[in-house]
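For this depiction, one protein chain was excluded, whereas all remaining protein chains were kept in their positions.
Chain naming follows the written order as A, B and C, and within any one chain the residues start at number 1.
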Amino acid sequence: MSEEIPAVDDPEHPERPGIEHKEATDSSNPLGVDRPNETAEDYTLTELLAVTAAHEIADHETAFIGVGMSLMSGVLAKYTHAPNCQLVTESGYIGSVPPGVVQSISDSVLGVDALVATDQCEIFTDNQRGAFDVGIIGAGQIDSRGNTNSTVVIGDQSYDRPKVRLPGSGGSNDIMTSCGRTVVMMRQKRRAFTTDVDYKTAPGHLEYPGHREELGFVGKGPCAVITDMAVFGFDDDGEMVLESTHPDVPVEDVRDEVQWELRVADEVTTTREPTRAEVAMLRTIDPADVVLRGTDYVYEVGFEEWSETVLEHWRQLQSIQDE
Amino acid sequence: MSEEIPAVDDPEHPERPGIEHKEATDSSNPLGVDRPNETAEDYTLTELLAVTAAHEIADHETAFIGVGMSLMSGVLAKYTHAPNCQLVTESGYIGSVPPGVVQSISDSVLGVDALVATDQCEIFTDNQRGAFDVGIIGAGQIDSRGNTNSTVVIGDQSYDRPKVRLPGSGGSNDIMTSCGRTVVMMRQKRRAFTTDVDYKTAPGHLEYPGHREELGFVGKGPCAVITDMAVFGFDDDGEMVLESTHPDVPVEDVRDEVQWELRVADEVTTTREPTRAEVAMLRTIDPADVVLRGTDYVYEVGFEEWSETVLEHWRQLQSIQDE
Amino acid sequence: MTLQNTGTDHRDGTDDEPNGREKITDLETAIADYVHDGSSVAFGGMGGRDPEAAAREIVRQKKTGLTVLDDARTTLLDIMVGAGCVDEYVGSWVGTSLISQGHNIRNAVENEIPHHLQMRDVSNFGSSLMFLAGAMDVPFVPTRSMLGTDIPEHNDALEIIDDPFGSGDKLTLVPAERPDVAIIHVQRCDPLGNAQIHGNVVNDHLKARAAEHTIITCEEIVSTDEIRKTPELTRIPFYTVDAVAEVPFGSHPWHCYGRYYADLPFYREYGLRSQNREDFLEWLEEWIIPHEDYLEKIGADRLETLERMEHEINAPAEVRS
Partner (left out) sequence: MTLQNTGTDHRDGTDDEPNGREKITDLETAIADYVHDGSSVAFGGMGGRDPEAAAREIVRQKKTGLTVLDDARTTLLDIMVGAGCVDEYVGSWVGTSLISQGHNIRNAVENEIPHHLQMRDVSNFGSSLMFLAGAMDVPFVPTRSMLGTDIPEHNDALEIIDDPFGSGDKLTLVPAERPDVAIIHVQRCDPLGNAQIHGNVVNDHLKARAAEHTIITCEEIVSTDEIRKTPELTRIPFYTVDAVAEVPFGSHPWHCYGRYYADLPFYREYGLRSQNREDFLEWLEEWIIPHEDYLEKIGADRLETLERMEHEINAPAEVRS
């Protein structure tokens, strides 16, 4: 890339994009919502999380995303403040414009208008080379240095016969190792924010400052953790720092859900609330609440109504895109 | 592959196909030549070599071929006795049906009707895995164990500043290492059939019996050497053995062009001569004698006549293929 | 070594098939011929273009003791584990998606029901590389993934070394895996086994190459001449393929890019009914049937709707090739 573009190993680069309010442009309000930049009157916690994660993706960035909330945030970013970001998925699609909710990592909505359809080995080759700016992953446990566990909750048992078997790394290890920076989305639970993860699946800031560099990683590791209560960053030591709490969440409540002595920013802010435009767009991307509210109602209605509902949503989003 | 098909590491496999006369079928005489199986009345030495090499490819085999004589032989095999062989070229085409002479390894005639258009790394990955049956390569020097040199004639100079710089390995090293068996085509010259090659580019039977197996090679190495005077095989020790001489070439003349004490088969035969059908087909593949006689006349005629001649040949071969 | 030799006994002379040896068979025969008790198996796709029908046929044929060598794997593994076919899984991710949770897999790992499932974890890239190494016939391929984590601690097959070129970097060596059989579902394939993939490829090109045997199931068998029109899409060449079975809707209930969308209501029902053992066994009874019967049970209208949905978002194959 040309000289003036900061590189991943440029200390400036892994900084997260700002989330200050910007003047809405047409591309950030494609639905034509009234007063698009005003705080939404009603929004759910999940919508707040999706919007917060979306703002971790800046315009023109390549964003390595998975299913569920991760992809929802990527699609929201692309339809709002980051129209030139390009989405990358590990199954082999780059630059697609998904017209709706994604159910699996090879969901054919990820093929819609893709720039590249290739294989997984090539995607992760490029990831290892440092081609991607930001990744968004999930995890079951996390420690104060952002090391995550999505493999096993061992408890007093063993890896082979654990208390809870989780899905496994998927791409989360590879993304945390090599992606420019990584955002982790998790539930804020004391048992999950642990002093010692049962199994280290993906490398956060590892054991000590400089540990990642020693191992030769091109990625800068976790830059943010977004939970249902708060947003955390990481300080120069690689320790998690509480940056903001969601509206009406006291700092103490967050502390209670963390096993270690939590570092807290000098000025803990309140997480920026979603705008009217953002909430409207989210509801257009996922009108059936599959991701956002985790409800199954669209599947309960029977096959015919399901298929008609899905088709209708696709057409709606595609018409936005065509404009 | 299914159980009944012999594997590369099956000792039976690397045996070369017989070249006994077979009843001509339609596919082996697509030009409809009279008395197709009779020995051609007039043929050149180069035509003899091309036909001899073609018979090293059996029907249904995958043949890894290069430009020039190697490809000419592959195309001839496909148009005559081996209609189901599939040609593989290192630039990334598999299964093409070239309508004429090939000028480079990415010649677009190699793209004609290809089954696969892929990359070089994948072709050599498959080669290393043992996917290909027979390769045909050239070389500048060869020793009694079939080790070849196509890199440098050093003489009393050095690798860096050699007497003669040759083109280099190309794919010949990779083919000799991993292809099921390899045929080498060379000029019979005493200075080329040497007791010690100046530089070992491609591995023949290396230093001693079992040496290839020790290194873990999947390919069986050189199975035949075809020159302008003779055809050689290799015995169980990995030593070259004179099998046949071309018509009117005495065994002694061949010995004179070999630096070592040549092993000679109990019964040295005369190389089978080309048939009328084979010579007719060769002249259709290369009517301008670019490969077969090494003449440049088609380029001397001027651009317009050249292009018309080439187009005409393509159409002729394509009409054969369509039948 | 078996990925070789489209050829056969060279001395048996001519063969009248103009395009070489044909490999067409039916699904039942393909599974019976290549998947045996104790086999290691890799499946293609990844929550899309998965060979679901082939996996159900494995269950129907009551194969046991299988090792699944894979990347991320969803429904078909959960069904096979619940049915008792699988002893070990080597891969990067198990589970399903939003609306189903891999209940059988958890039950096997945590509770040994129906019996214990041995897990050997790698990352997704690790999974690609184990097939790449197998495809290349080298003992390993190096990566930076998995360093500093517990993945190599619990997967003895992985080695950590110092870069022999002296950079001071550490590297994870991912050893080659060579499944006994790879089963890949694609949109189209010719009788010789030239398999074309529209859309994303995941690790299918590598699995077919790494495996000792490869079964292609496809939506449609097309002529070799049809393949020649778009040689760039032939990601799996004939010489890596042993059997070709035409299995329309072979990925149902998952997606097949350009052909049909995922049947998510069906999939959700599986998620609900796999939550307890008794319901799951009933589900097996109901749905582990020959593929033709399965499709009939789903119903032509429903399948047609899934096709219509996919064509709404991605151009159908006849337009694309």
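Basically, a contact is a pair of C-beta atoms (placed from the backbone, for glycine too) under 8 Å apart; a residue touches a chain by one contact, two chains touch by 3 or more.
Since the model is a prediction, treat every value here as computed from it, not as a measurement.
Interchain touches from the omitted chain, evaluated on the whole complex, reach A, B, C. Shown as candidates are B:30, B:99, B:180 or B:238; the residue that touches the absent chain is B:99.
The hidden chain makes contact, of the residues B:32, B:168, B:210 or B:247, with B:168. One chain of the complex is left out; on chain A, the residues touching it are 1-2, 4-9, 12-13, 15-18, 22, 25, 27-28, 58-62, 81, 83-86, 93-95, 111, 113-118, 122, 125-126, 128-133, 178, 180, 218.
Even with one chain removed from view, chain B keeps its contact list with that chain: residues 67-68, 90-93, 99, 103-112, 114, 117-121, 124, 127-128, 147, 151, 159-165, 167-174, 177-178, 199-203, 206, 211-212, 215-218, 290-291, 294, 296, 299, 302-304, 306-307, 310-311, 314-315, 318. Although one chain is not shown, part of chain C still touches it, namely residues 136-144, 159, 161, 163-165, 167, 169, 171, 173, 175, 197-199, 229-233, 315, 320.
Operating definition for what follows: only the chains that are shown with their structure count from here on.
Taken together, the touching pairs link the chains end to end in a line with two free ends. The central chain here, found by comparing per-chain C-alpha centres with the mean of all protein C-alpha atoms, is C.
Seen from the C-alpha centroid of chain A, the farthest chain centroid is that of B. Computed from the mean C-alpha positions, the centre of chain A lies at a distance of 28 Å from the centre of chain C.
Chain B has its Cα centroid 56 Å from the Cα centroid of chain A. Residues of chain B in contact with at least two other chains: none. Residue positions 205, 235 of chain C each touch two or more of the other chains.
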